[in-house]
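Quick one: the structure is below, questions incoming.
Just one protein chain is left out here, and the rest sit where they should.
Moving on, here comes chain A:
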Amino acid sequence: MASSDAEGLSIPIDDYETLLSTTDVELLKRAWRNEKAAPDILRFETDLIGRIREQIQLMEETAEEKSAAGVDPLSLSLYQMDLDRAQFLLRSYLRIRIQKIEKFVFHIAKTEELWNKLSREEKNFARRCTEDLKQHLEDSVLSKLPENYQSFQKQSVISEEDDMIPEAQLDTFVVCRSKEYLTGIQLEDGPVDDRSMLFEMEPGVLYFICYKSIKALVESGKIDLL
């Protein structure tokens, strides 16, 4: 976020843009966009969120000081809007994640890879969510069914795997863009013969591709979702 002194914003445009592209707000915007577009839950950005919260706190305090110091309303409202936008991004990021957890709580709870992507507070929320939902299903349906059919994870005792748990659809298509030249992407869908073909991505070009094929690259930060 651009710093400003009591007289108002006074940073030359070039420096402002460079500053903007590496700021935490840009990183938050990027994490937010990825999280919004991905069908699956991504890794929680602990450090980034920690820094953003500190910065928002600082901005709120500065806004109060400015308002008390009688800074002109225009600068103040620009400052306030910047603050609001950052707060919106933060709230939306957390909200999207919580809603994904709500939707796929059983699957996330039993898949270690997904569980480790949650923050500590999200894990607590997920634990409570699992308990509540499980209890609700048991009380409404499962306790009334005959013995071998009472599991909320399996259809019956005969099922070999947990066939009643909803999972995120990883083969939805997403729009994405890469920052660098990437080769060796294997397509996960389409006719089996095509799958052995390796696909490449040029930087800055938009692609519409099956999420499963690029999941690892999104997680490592090489591809952005839009």
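FYI, contacts are C-beta pairs under 8 Å (C-beta built on N, C-alpha and C of every residue); 3 or more make two chains touch, one makes a residue touch a chain; residues count from 1.
Just so it is clear, contacts and distances are computed from a predicted model.
A.B. asks: Can you match the unshown chain of the complex to its UniProt protein name from these: "GINS subunit domain-containing protein", "Myotubularin-related protein 9", "Integrator complex subunit 11" or "Translation initiation factor eIF2B subunit gamma"?
C.D. replies: Matching "GINS subunit domain-containing protein", "Myotubularin-related protein 9", "Integrator complex subunit 11" or "Translation initiation factor eIF2B subunit gamma" to the record, the invisible chain is "GINS subunit domain-containing protein".
A.B. asks: Looking at the full complex, which residue from A:81, A:206 or A:226 touches the chain that isn't shown here?
C.D. replies: Within the whole complex, the residue contacting the unshown chain is A:81.
A.B. asks: For a quick check of understanding: of A:48, A:137 or A:168, which residue touches the chain that isn't displayed?
C.D. replies: Of all options in A:48, A:137 or A:168, contact with the hidden chain holds for A:137.
A.B. asks: Write the list of chain A residues that the hidden chain touches.
C.D. replies: 77, 80-81, 84-85, 87-88, 90-92, 94-95, 98-99, 102-103, 121-122, 124-125, 128-129, 132-133, 135-137, 139-141, 144-146, 149, 152, 155-156, 158, 164
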